[in-house]
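One chain of protein is taken out of this complex; the other chains stay put.
Going in written order, the chains are labelled A, B and C, and every chain counts its residues from 1.
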Amino acid sequence: MNTLPVAIGLPYVPDWGQLRAFAPELWLIAAIVAVLLTPFFVKKPNAACGWVALVGLLAALVSVFVVGVDGTGEHFRGLMVADPVSVFWKGLLLMFVIGIVLMWFSTTAPTMHQGDGPEFFTLLLGATLGMSLMASTSNLLMLVIAVELASLPSYVLAGFRKTHLAGAEASLKYILFGAATSSIMVYGLSMLYGLYGTLQIDGPGGLAQQIATSGGSALLWMAIFSLIVGLGFKISAVPFHFWCPDVFEGASIEVSAFLSVASKGAGLVLLMRVMMSFASAQAYESTPLLNHLAVLLGVLGAITATVGNTAAFVQRNIKRLLAYSSIAHAGYMLCIVSLLVRGPAVKADLDLASTAAQVVLFYLAVYLFMNLGAFTVAGLIERETGTERIADYAGMGRRSPLMAFCLSACLFSLVGLPPFAGFVAKVNVFWALMQNGSWWWWLVGVIGVNTVLSLYYYVRVIKVMYLDDSSSAPIWPHPLGAGVAVVCAAILVFMLIAFGPINRLAGHYSHFYGVDQTTFTAEFSSSQPPP
Amino acid sequence: MTELALQHYLGVGAILFVIGLIGFMTRRNLIVMFLCTELMFQGVAINLIAFGRYHQNLAGQAFTVFVLVIAAAEASLALGLVVLLFRQKNTLDADAWRELRG
Amino acid sequence: MHYSIVLLLAVPIVGAIVGALLPNARSAKWWALLVSVATALVGVWMAAQFDWNQDLSAVPTSDRLARSVQIAFTPGFDSPLHLQAIQFSFSLGVDSISLWLVLMTVLLMPVSILASFTYIKERQKEFYAWMQALLAFMLGVFVARDLLLFYVCFELTLIPMFFIIGIWGGSERRYAAGKFFLFTFSGSVFTLAVVIFLGLAAGSFDLATVTQYAQYDLTDSARFWVFMGLAAGMAVKVPLFPVHTWLPLAHTEAPTAGSVILAGVLLKLGAYGLLRLAVPMGLIGPAGLMFPTVVKALAVLCIIGVIYGALVAWVQQDIKKLVAYSSVSHLGFCVLGLVALNDYGMQGSVLYMVNHGLSTGAMFLVIGMIYERYHTRDIHQLSGLAKQMPIMSFFFVFFTLSSIGLPGLNGYVSEFLTILGAFTSEHLGIGYGIAAAVGIILGAIYMLHMVARVIFGPLKVPHVHEEEGHKPLSRDLNGREITVLVPLAIAVVLLGVLPTPVLNSVLEPVRMVRQPVTAPIVGPTAQSPAEVAMVQRP
Partner (left out) sequence: MISILAQQAAQSPSAWLPVVLLIIIGIGFAAGNLILSILVGPHRTGSVKETTYESGMMPIGDARRRFNVRFYIVAMIFLVFDVEIVFFYPWATLFPHELATHTPLGLQLLIEAIVFVGLLLVAYFYAWGKGVFRWD
C-alpha cells in the first residue's frame, strides 16, 4: 500500500479579515437560517418570512456599501476574489432581489399557500447567494459550486406553483436541461484540471497562465466549449435557450423576473471574469486562441440576439415575450463580452477591455430596472385581471394610466429609444464595438437590425395598451407594486440625465482582480505573461 | 497484461459520460433520463479522481466530493418533481408534458 | 451665452409637463395655445437678436462654420450638461438656416393647436401635452449643435407623433402609427451607428468639429458608409422615393394638427438633416464633392419622387391623400435643389422647406375644416363648395395656387430656384431640370383638378348627422378658423413678394455646407489621459 506523496497542508480556517469581504453572503446565509426558523415563532409565516428576507437583503446591501472594495483581492487561498466587478454586481443583485421581494408582496403573496413562504424565501435567498458567489469565483471548484447553488433553487422556484401544471412542466424541462448542461460543463472542467493540474484560474501557475504559455489544443477547446455550454445555459444563449420561455411562462411572475436578470447577469459576470483571465494572461497579444474565442462569442451573441428577437414576434403572452426579449438582450451583452476577449488582443490595450466590462455592467444596471419594471406591471395586471395575454391589455392606457405609462417606459427603454436609459446603454454598446476595428462592424449591423426587429414587438404592446379600446373596468394596482414600477420608470428617465456619474461608477468598478494595469503596461512589450 | 494507466481510467470516465449523454438524448422515460445525467456525473468523478492521482494533488478528490453532493442534490430534486408530475399524468413519458410550446 | 435659446426648449417642455397636470380639458387647450405663442415670441426675440448681416469674410475659413452659429449656448467643460465620458455636450445654437426653420415651426404650432380646439374631442389633455412636447423636440433638432443631441431630438419626435396619429387619427390609425414608427426608426438606427462612429472618431460630438473631421480624416470608403448611414435615416424622414410609403398613410390618418406638423415640420427634419449632416459629412471631402455618382443617384430618386408623387396624387379620391402625395412630389424638388450643390439650388431648397411647411400646412388645415363639417374628404362627394363656403374657398384656392407656384406667392420662387439649380449644376444638368419641370406641370394639373372638383361646379355636399353634445359649426369658416389661416396667408404673400432677405441670409451657410473647410482641426480638445485613451482614433 503506497501513499500519495502529496502534502495535505495545514487546514485552513479563515479569519475575520478574510470573511469581512464576504459579509453580504454571510448576511444572506443568516437570513436563510432566520427564514427557516420563522415558522416556529409565527403562526402564518408567509408575510413574516417576506419581511425577514427583506431585512436580511437590506443588511446584505448595506454591508456591500460598508465593506466596499476590499484591497486584498484573493480570499480563502484563491478560491474566491473580492474585486470591484464582483462588488458592483452584488450591489445590483441585492437591489434587484429587494425589488423582487417587494414585487412578491404585491403580486403572489395573497395567493401563496400559507406555509410555503419559508421555502420560497429560502430558495430565493439561496439562489441569490449562489449568484453573488458566481461573481467572485476564481477557481473551477468554486465556479461549479456557485453555479449549482444558483441553479438548484432556481429549478424548484420555477415549479413552485404546485397546482400549476405548466409550472411543474417548466421546472422539469429546466432541471433536465440544467442537469445535462452542468454535467457537460463539469466534464469539460475535469479536462481542464487534467490538462493543467490545477483548479485555480488566475495567478501564477493558474490555468489562464498555463494556457497562455502552452497554447491551444483540441482538448482545451473541448473544455472551453463545455464551459460555454454551462454558462450559456445560465445566460440562455441560443442553442441552450429552450428553457427560458417555458420557465418564464410556467413560473410565477416574480420568479420569472428574478431569473430574467439575476441568472443571466451572474452568468455574464462569471463569463467575463473567466474570459478576462484568459485574455490578460495572453499578455494582450493577438493569439489565435483569443481571436477564435472572440469570434465564437460574437457569433453566439449575434445569433442569440437574432433568434430572441425573431421568436418574440409571434408571442401572445407577455411573459413569453419578455422571455424572448431577455434572450435578445443577453445576446447584445454577449457581443460585448466577445469584445472583452478580442479588444485587448487587437489594440494591445487594457482600457478597451475595461471599457467592455464597463459597458456590460452599465447595461446590466439598466436592464435590471427595465425588466423589473416591466415584470412588475405585468404581475400587477395579472393579479387584478388574471390574464397574461397581450391582447387583454387593450385600453390599459385608460384603465390604469400609471401602469400603462410605466410599462411603456420600460418597453421603450428596452428598444433603446431616447429619453430612456436603454438608449444610453445601446449607445454604449455601439460605442464600445466601434472602438475595436473594422471586423466589428458586422456586429454593429446585426445589433442595428435587431433593434429594428425588436421595436416591432415592443411597440405592439404599447399599441394595444394605448390605441386599442376596451370597455373593461379600470384597474387599481397594489400600491407597493405600483411604487416599484414607478421607481423603475423614474430611474430609467433619471439615468439619461445622470448618465455621466453612473457610467463613471460602472467604469470605476469595471476592474478585475489579477488584471493589473500597471503590471500590464510594464510587461506589455515582452511576450512573457506578467509574473 | 499491462498496468492500469491514466488513459484507462479516462476511457472508463469517457464511456460512462457518453453513455449518459446518448441516453439522455435518446430515451424518453424521465427516470431514465435522470439516471443518464447521474451517469454523466459519475464519469466526471472518475475523470477527476484519475487526474488527481496523475497530478499528485488532492484538488481532484475535493472536486469529486462536491460533484457527488451536487449530483445527489439534483437527483433528489428531480425525483421529487417526477413524483409530482407522475401523480398528475400517470406516465413517465417526457412527451406527455407539452403544455408549453411556441 | 444666450439664454433665449434655452428658453426656446424649456418653455414647451415645462408647458407639456404642466399641461398634463391641468385639471380639465378646457384649461389644457388654452394653456397649450399660451405656451405655443410664448414659444413663438421667444423665437421672434431670437430673430431680433440675430445678426442677419454677419460678415464672415474676415474670419479664417476654418472658423467660419463655428462662427456662423449665433445665439449659442455652450455648456462649460465642467458643466453637468457636458458628459466627458463620451464627449457629449448639450450645446445649442442657430445659424440662419436653422433660424428660418425655427421661425416656421413656431408659427405653425400655435395655428395647429388653435385649429384642434373643436377637432379633438376626447383625451384632450394628453393631446395638447404631446403637441407641446413635440414642439420642444422639433425645435431641439433645429437648434442642436451636438450630433448626439441632434439624434436624440430627432428620435424623440417619434414618440409624440406615434401617439398623436395612433390615438386621435382616422380609422386606420393603428396601422398608420405603427408603420410610421417602424419606417423612421429602421432608418435612423443606422444613423445612430454612424453618429456614434463619428463622435468616437472625431473625439467630440460638436457639429463643427465632426464636420471638419469627416471632411479631412475619413477614408473614402468610410465616408461613403457615413453618408449611407446618415442618409438612411434622413431619406426615410424626407421621404425619398422608395421609402416614402409610410407618408401618405400617416398624413391621411393623422388628425389635422398632426398632419400639419408632420408635413410642415417633421419632413423638414429629414431635409435639414441631409443639409446639415449627410451632405457636408458624407459627400464633401478635402477636394470638394467626392461622390458625383451618389449625387446623381440621389437626384434621380428625387425626380422619380417628383413625377411619381404627382401622378399618384392625380388619381386620388381622398383630398387629404392627394395633398399627402403632393408632399412626396414637393420634397423631391427640395432635395433636388439641395443635391444640385450650387447657390441657386441650395438657397431654393432652404426656402422650399419653409414654403412647403407654410402652404402644405395651410392646405391640411383647410381640409381639416372641411372634414369637420362634412365628415368626408371624398372628391366625389364634395363639389361646388364655393357657393356654400366662400371664405373657405378663397383660402383653399389661395393656398393651392401657392402650392402650385403661382408667381407672386411663395411657392414660385423656391420651385424656380431649385429647378434653376438643377439646370446649372455641374453634377446634374439640363436633363434633370427638364424632368423636374415636367413635375411642375403635373403639379398644376392635379391641384387644379382638385380645386375644380371640390370648390367649383354644382353644389354637392353629403348629408351630415348632427353629433350629440357638440355645438354644430357654422356653415362657413368662423372667426377662430380665419384667425388660424390669416397669419399663414400673410406669410405666404410676404415670402412670395420679398424672398430676398431669406435668400441672402442663407447664402453664406449653404456655401459652407458644400465647400470643404480648408484647415483640419488637429486632435481632440483637451482631455484627461483616460479619456484620450477612450477616444483614440482608429
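Points to keep in mind about this one:
Throughout what follows, a contact is a pair of C-beta atoms (placed from the backbone, for glycine too) under 8 Å apart; a residue touches a chain by one contact, two chains touch by 3 or more.
In this text, all values refer to a predicted model and were calculated from it rather than measured experimentally.
Here the chain not displayed is in touch, across the complete complex, with A, B.
For the options B:12, B:49 or B:62, the residue in contact with the chain missing from this view is B:62. Remark: the residues of chain B touching the chain excluded from display are 62, 65, 68-69, 72-73, 75-76, 79-80, 83, 87.
With the whole complex as reference, residues 1, 3, 8, 10-11, 13, 29, 33, 36-37, 39-40, 115, 118 of chain A touch the missing chain.
We adopt the following convention: only the chains that are shown with their structure count from here on.
Ranked by number of C-beta pairs in contact, the top chain pair is A-B. Chain C has its Cα centroid 43 Å from the Cα centroid of chain A. As a whole-number value, the distance joining the C-alpha centres of chain B and chain C reads 66 Å.
Among the residues of chain C, none is found touching two or more other chains.
Only residues 10, 13, 17, 20-21, 24, 30, 33-34, 37, 40-41, 43-44, 47-48, 50-60, 62-63, 66-67, 70, 73-74, 77-78, 81-82, 84-85, 88, 94, 97-100, 102 of chain B touch chain A when the two sit together in their complex.
Contact residues of chain A toward chain B in the complex are 4-6, 8, 140-141, 144-145, 148, 152, 155-156, 159, 162, 165-166, 168-173, 175-176, 178-180, 182-184, 186-187, 190-191, 193-194, 197-199, 245-246, 249-250, 314-315, 320. By the touch rule above, chain A contacts chain C in their complex via residues 349, 351, 355, 412, 417-419, 423, 426-427, 430-431, 434-435, 437-438, 444-445, 448-449, 451-452, 455-456, 459-460, 463, 466-468, 499-500, 503-504, 507.
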